[in-house]
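Below you'll find the structure, written out as structure tokens, and then a few comments.
Every protein chain of the complex appears in place save one, which is left out.
For chain A:
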């Protein structure tokens, strides 16, 4: 059993939890994730390590309530426990020593982006960030990013904060204003990462993306998380989750993510979500 040390509601359906997990806190690096099981006998779900505190033996996860298991997690309160958390899993993000980085975070994707930008800043890079969400209320980590990013830009679908439109619109604006980046890190919904990559590929700006295929064990045992990277099959949980965006077969991944839609809908139905 693992104790929930802190819980905070970040927006309408995005929450943050700080969980006591000594092994993970001691070793984790930006880009890695954990497998969480809320109740014994429940589902195992992957969540990125959004932050960690080595002295307090804790890791932070930020999750969006989208279905059965994330809902169950959100019903847990500070001081209560979750059944299991295992990690750190996956390869740490390859932090190259570059000068100018643009981080693009869409929705809850801002959470996994944060530790990478934080680390790159510590390594001396100058980082800009674009944060996007549907509405201002749904936007997370604005203050946190402000502290580390050189410049921060926003995009919302309804225009309630920053640019009305998508993060890619902001990206295009920045490039047309003459901004130069050595690298782009894009984390968010697959459609967002796909359209960022379509654009950055044209400009030949190396772009790293973080993939979120369906996982069960997270350790390389099931092969359910396989993705095609430059015609090769990779297991995202061991070889990723971060990959060179130019090489990712997004179409295939989007299709594979929908594999259990009917079953998931039934589970949601049972919880009344």
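Rule of thumb we're sticking to: contacts are C-beta pairs under 8 Å (C-beta built on N, C-alpha and C of every residue); 3 or more make two chains touch, one makes a residue touch a chain; residues count from 1.
By our rule, contacts and distances are computed from a predicted model.
Chemist: Would you kindly match the missing chain to its UniProt protein name, picking from "Protocatechuate 3,4-dioxygenase alpha subunit", "Aspartyl/glutamyl-tRNA(Asn/Gln) amidotransferase subunit C", "Sulfide dehydrogenase (Flavoprotein) subunit SudA" or "Sugar ABC transporter permease"?
Modeler: "Sulfide dehydrogenase (Flavoprotein) subunit SudA"
Chemist: Which one touches the absent chain: A:89, A:127 or A:149?
Modeler: Only one of A:89, A:127 or A:149 touches the chain omitted from view, namely A:89.
Chemist: Of A:42, A:165, A:189 or A:206, which sits in contact with the chain we cannot see?
Modeler: Of the listed residues, the one touching the omitted chain is A:42.
Chemist: Pick out which of A:48, A:69, A:116 or A:133 touches the chain that's been left out of the picture.
Modeler: Checking the options A:48, A:69, A:116 or A:133, the one contacting the hidden chain is A:69.
Chemist: Pick out the residues on chain A that sit against the missing chain.
Modeler: Per the touch rule, chain A residues meeting the hidden chain are 23-24, 27, 37, 40-44, 68-69, 72, 83-89, 216-217, 219-224, 226, 228, 233, 238, 252, 255-256, 258-260, 262-264, 267.
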